[in-house]
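Each remark here refers to the structure printed beneath this line.
Selected chains only, in their assembly positions.
Per-chain numbering from 1; labels A and B assigned in written order.
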């Protein structure tokens, strides 16, 4: 009950707090996908990520979905590009 | 009458309150559809969702509309992507 009460008073963005220093997935407009350790965030959903990689999904010749990664290290992602953030407990 | 009076003084976003801890559907720009348990929302329509799945609709070879799901767990969805939220009593 306590938890349920609190939940109503926490803003959606506050839920990012539990993912600080954990790996999150970020789905971005124009079909971009990033994975990195969340270092910091703000109200605009600007994100500071460490050990970030950008993930590209594609179909190989047999029709299997495959992933390629580009390592980016530390990035500051501008919040207005974000569609959703997948929190640390999920994957 | 009481209800009708109140209704005029509640903002559209206030109607999300009754869906807290219930399953909602969210239609998002660029043809995305999400289903999840509403944990929290704010005035920008930022949403915190638990047990979220993204739903992809497609036609199979016989022309039937089919659904595929991708399980996402807990996400924070940025409000500016939302077209509409389908409240918990609807489906």
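Keep in mind that, in the parts below, a residue touches a chain if its C-beta (ideal position, glycine included) is under 8 Å from a C-beta of that chain, and two chains touch if they have at least 3 such contacts.
Because the structure is predicted, anything quoted here is derived from the model rather than measured.
Asks: With 2 identical chains placed here, what is the total number of copies in the full complex of this structure file?
Replies: Total copy number for the complex in this file: 7.
Assume only the chains that are shown with their structure count from here on.
Asks: What rotation angle takes the CA atoms of chain A onto those of chain B? Round to the nearest 5 degrees.
Replies: Value: 50 degrees, nearest 5.
Asks: Which integer distance in Å separates the CA centroid of chain A from that of chain B?
Replies: Their C-alpha centroids are separated by 20 Å.
Asks: Which residues of chain B touch chain A in their complex?
Replies: 17, 20-21, 28, 30, 32, 34, 39-42, 46-48, 72-78, 80-81
Asks: Can you name the residues of chain A that touch chain B in the complex?
Replies: Chain A reaches chain B through residues 4, 7-8, 10-16, 29, 45, 79-80, 82-87, 89-91.
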